[in-house]
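Heads up, one of the protein chains got dropped from this complex, but the rest are sitting where they should.
Presenting subunit A:
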Amino acid sequence: MSDLTRLSAADLASRIASREVSAVEVATAHLDRIDAVDERVHAFLHVDREGALAAAAAVDRGEITGPLAGVPIAVKDVVTTKGLPTTAASKILEGWTPPYDATIVERLKAAGMPILGKTNMDEFAMGSSTEYSAYGPTNNPWDLGRIPGGSGGGSAAALAAYEAPLAIGTDTGGSIRQPGAVTGTVGAKPTYGGTSRYGLIAFSSSLDTPGPCGRTVEDTALLHAVIAGHDPRDSTSIPQPVPDVVAAARRGATGDLTGVKLGLVKEFAGDGSEPGVLAAFRESLEALVKLGAEVVEVSCPHFQYALPAYYLIAPSECSSNLARFDGVRYGLRSGDDGSRSLEEVMSLTRDEGFGPEVKRRIILGTYALSSGYYDAYYGQAQKVRTLITRDFQAAFEQVDVLVSPTTPFVAFPFGSRTSDPYQMYLADLFTIPTNLYGGPAISVPCGLSEGLPVGFQIMAPTLADDRMYRVAAALESAVGTFTPPAL
């Protein structure tokens, strides 16, 4: 029998459905792989062997059927899972077990997908390397001395290390796509409001978007279809049908892009991308042209202000959202010895429980929202957000999708960007505009630079998630998938 951990989710699902293999065998193979390699990769913060095997057994008993029934999945630790520890990789939530499931987790369970465990990330999803996890970083399976991207580096590394065939991520400024790019895996950020935020530990509520991660475009689309769709418990959830992303991925895989217009953003050119990243991107663009696509240069003059606007909006929202961690209702309480006031206990709890990047962003957000600075910073950033949205809308009148490298550089060595936080922020240069606009975007592996994966980003109009899957699958059919060296 072939190694079950090397198969695609689509292949696993059909073998389970035809009873060629059992869901328990598939879950066991992945759990054993985790046991064998995760000491070196550290993709997981918590593994739930018992729960995964019980869910798999239910599929084997025929209690649940469906397109991904029996296919196991890893879930980023910022998503609540009833009865399974959820920390958002923060000390402030160490040992917390949520009393409820996120909507997307309910949907995974209803689809018969065994949850293998919770994956590592930058604390509260703030970072691009997992180096800000309170529990130590995840190592990139391509080179264990390098970062796996962030914040969802654990989910991406679990895929690249064959510990899981599918994973859940969340994308606020690129936290699904950039880890996908640097691990040679696929990561999709759905349209904002296309996937429910209920049960996500909030970082920046106007930007946070949960989404699917996989090793192939089709697998990613299959997972997208399971988790997407309206949820009355999230007031920003869009009450409209989900585009047929699976059909779009299968159509794209035929390799025909005749008549599809790809927009190349003029303002992204020469924006500090490594030469190897640019070379892989350009070769992929040529491959898409051979499939019939047309490349059109478009101008998005306000994209250059996306990073500054994001680093005002996201910290502002986080400073408000993270006020809930006050040592009262859940998580850590520090210094409560009977002599200290509530305020002192809160301040000590938050100082002990939060890591440095979280503190920086809370302080920055508090500043941007303070009276006297609000108009110049937060208010101005929201206006710039409008202009960036208009840039996208104007561009999509000329082209079907926009394309760019996902991130300017390949996986960097640990420690090379932590001393200067702004250098870390640059990892999200190309992913952030989409978050401000709210549209969908996907990262697909497109080549290697000095032996490390490069990601190709496809951005589509709001609610046209299917369009990006079509182009992504076409690219995959042209350039293939990329396998890391054996661990």
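Methods note: contacts are C-beta pairs under 8 Å (C-beta built on N, C-alpha and C of every residue); 3 or more make two chains touch, one makes a residue touch a chain; residues count from 1.
Keep this in mind: contacts and distances are computed from a predicted model.
Between the listed names "Tryptophan synthase beta chain", "Aspartyl/glutamyl-tRNA(Asn/Gln) amidotransferase subunit C", "Methylcrotonyl-CoA carboxylase carboxyl transferase subunit" or "ABC transporter permease", the UniProt record for the complex's undisplayed chain reads "Aspartyl/glutamyl-tRNA(Asn/Gln) amidotransferase subunit C".
Considering A:P72, A:G193, A:G229 or A:G252, the position touching the chain not shown turns out to be A:G193 (whole complex). The chain omitted from view is touched by exactly one of A:I362, A:L429 or A:L475, namely A:I362.
Checked against the full complex, the one of A:D35, A:E63, A:E297 or A:D420 touching the unshown chain is A:D420. If you put the hidden chain back, the residue from A:Y162, A:F354, A:F456 or A:Y469 that touches it is A:F354. Across A:A110, A:L342 or A:A394, the residue that sits in touch with the chain not pictured is A:L342. Contact with the chain not shown here comes from a single listed residue; of A:T28, A:T97 or A:S416, that residue is A:T97. Although one chain is not drawn, its touching partners on subunit A can still be listed: residues 96-100, 192-193, 205-206, 232, 235-236, 238, 302, 305, 307-309, 311-312, 319, 323, 326-333, 336, 338, 340-348, 350-351, 354, 356, 359-360, 362-364, 366-367, 370, 376-377, 379-387, 389, 420-422, 425, 436-438, 462.
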